[in-house]
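As you look at this complex, bear in mind that one protein chain is not there, while each of the others sits in place.
Letters A and B mark the chains as written, and numbering starts fresh at 1 in each.
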Amino acid sequence: MTQYVVLSAILFTIGCVGVLTRRNALVVFMCVELMLNACNLAFVAFARQHGNLDGQITAFFVMVVAAAEVVIGLAIIMTIFRTRRSASVDDASLLKY
Amino acid sequence: MNLLSQTILLAPSLEEGGAAHAPVVAPDTGAGGVFDLLWLVIALPLLGAFLLLAVAPFLPASAKATADRHGHLLGTAMSALSFVLSLVLFLSLLGRGAEQRQVGQHLWTWFETGSINVGMDLLYDQLAALFLLLITGVGSLIHVYAIGYMEHDPRRRRFFGYLNLFVAAMLTLILSANFVGLFLGWEGVGLASYLLIGFWQHKPSAAAAAKKAFVINRVGDIGLSLAIALMFATFGTTDFGGVSEVAGEASQSTLNALGLLLLLGACGKSAQVPLQAWLLDAMEGPTPVSALIHAATMVTAGVYLVVRSNFIFELTPVAQTAVVVVATVTLLWGAVLGCAKDDIKKALAGSTMSQIGYMMLAAGLGPVGYPFAIFHLLTHGFFKANMFLGAGSVMHGMDDDVDMRHYGALNKAMPVTFLTFAMGYLAIIGFPGFSGFWSKDRIIESALADNLLVGLLALLGAGITAFYMTRLMLMTFFTEKRWAKDVHPHESPRVMTVPLIVLAALSVLGGVLLLGDWIVNWLEPVTGAAEHHEPPLPALVITLIITAVVAIGVATAWFLVGKRDVPRAAPQDVSFATRAARADLYGDAFNDAVVVRPGASLVGGLATFDRVGVDGAVEGGSAAVGGLSTTMRRLQNGFVRSYALSVLAGALLLVLALLAVNLA
């Protein structure tokens, strides 16, 4: 049991660092997906731990929400790329002091 | 004193079991006839002031030019009409019985708040009648004189407007039947005085003098306004009638406070020590102003206030003593100043201060002195106005030079001025038979009867008066010529000399008021009957002594001034006493050291504190917030990854907190 949660934590941390260090918006998005998946793993593991299916249902909802998020997120990336010719998250930095 | 038994209005106060010595003021408001026109006495000059000051400037150009050319006639006419009306009123009052000589007139209710009800009431009694005659009479003469004196001034219309405003305010002061109305007039004359002292506002010295007079008068006004507030709190009214009726019921400390506050007010307006410093500077105003406001009328308002408030002062010996002390100090102070000044108007101003000291002294002596205070006030109004106008006439002839050291031997050049001035001179030193002789003699006599020391000091003052007036007379009209080269003294025009002649006649004949103790009996219903004190010496002996002292003063002046050469420039190697007197006995230095400079440094300190402390805290606080914000806003760098880093740091802290809570 512990090993699943630890794996989940490791994957989540890697996703975090990826979001923080990568600049390509697509890769950043992938890292976010990685974090969501890490959470799903924990949910499924705990579903087995407690012997009910609520964790699996939650993981399912997370997937649905992730799908919706990816659709919108990628559309936004597309729009930004269309006007700025760049997929770097650092280039969209005009909203500042 | 032989008419003592005839006074009827004394009765109510005696019924109160001696708690109040002063008679109750009980005006007869049902008076008809000519007394219904009482308000007109004030309204006429007020209308003149309104027309000259508020209407004329807005007229079309041609009409305005006419107003500028003839405005002075309107002002003079208004004052003269007021005088005629005063005369008629006075004669009517004479025709009435003694018990009916307090006439009241209710004009309108001024304001009414809760239990406090102040009416615009007028009171015309024996005291007011005399003042009315003095103010309108002398005032009209000075109006006439000013027609000549201000002939070449482009702002003559405005000057006469101010004069009318002054007369109206002074009449309000005198005629008001309550202290609030009196205060209205009191402030009105203060305003007029301010405007007229600074009339030649292009001179910085005049502007400064006006400001100084105004500010010092405010100190006195605070005393008067506090006294009025205390009356409201104690008696619930400020009507002379109401207060005089219940004054005896107040506590002694309240009455003491009331008396001292009123004295403070009187000191400010009448230039008594310690609020004396403004009067000499006030001579910056045009000479008719000095004569009317700063010699004959306004400065005597303090004396009027004390005499009018006799029902309060009679109950508070403390305040009465204070009045006597202040008066004695002032009469000597003014006399010493008069000895040292070379500026003819300032010498006369010192003399004015001194003479008002005599009046205050008499007023401080109680019922025995009140009539003589008023008597001296009237005679002083005549002869001092006369001398001021004479000084103005001299200045007129000497191209506005005021330094007596540049005069000399003017008796030939200006005979009318000289003769009229001489009448005033003889009156003020108390030459037997002249008006000043009668009035001052009685004051010194009363003072001697009351307190030997005060009496002797008053006697000394009479000697000094004789000295400095003789000095002034000699330096101006006798000794050899010390004129500047291009000065050609000439006699003033008729319009100026006629008022001089009239005033000179009054100076000579003013003493008739004392015939048969007329003025004493006349004022007795207002001021109360005096218990007769037997003077330490027979009256005739005292008179002889006074005359002898005056003669010594005259002789001293003759030997010190008349027999020697008068240098054209004031000698500098003089005694300490002379230096002190030239410096106004360090009155200004005292004010500077005690009030002005500490006040200035206090204000400076407060300003510095405000600038450094308060502003520093406020602006420093905002600057600190601003600086911190400038630094902190760098965190808002627009990079979404930086924000994400902050989120991760927050999440880390959150997890650590969870662990700390769960594992601890």
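FYI, contacts are C-beta pairs under 8 Å (C-beta built on N, C-alpha and C of every residue); 3 or more make two chains touch, one makes a residue touch a chain.
What we mean here is this: contacts and distances are computed from a predicted model.
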{"item": "Per UniProt record, name of the chain withheld from view [\"NADH-quinone oxidoreductase subunit J\", \"Osmoprotectant transport system substrate-binding protein\", \"Sarcosine oxidase subunit delta\" or \"Sulfite reductase\"]", "value": "\"NADH-quinone oxidoreductase subunit J\""}
{"item": "In the full complex, displayed partners of the excluded chain", "value": "A, B"}
{"item": "Absent-chain contact - pick from B:Phe232, B:Trp518, B:Trp558 or B:Phe639", "value": "B:Phe639"}
{"item": "For chain B, the residues touching the chain missing from this view", "value": "637, 639, 641-642, 645, 648-649, 651-652, 655-656, 658-659, 663"}
{"item": "Residues in chain A touching the chain absent from view", "value": "1-7, 9-18, 20-24, 26-27, 29-31, 33-34, 37, 40-41, 44-45, 47-54, 56-57, 59-61, 63-72, 74-79, 81-82, 87-88, 90"}
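One rule holds in what follows: only the chains that are shown with their structure count from here on.
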{"item": "Distance from the mean Cα position of chain B to that of chain A, given in whole angstrom", "value": "94"}
{"item": "Of chain A, residues touching chain B in the complex", "value": "16, 19-21, 23, 89-90, 92-97"}
{"item": "Chain B residues within the chain A interface of the complex", "value": "633-634, 636-641, 644-645, 648"}
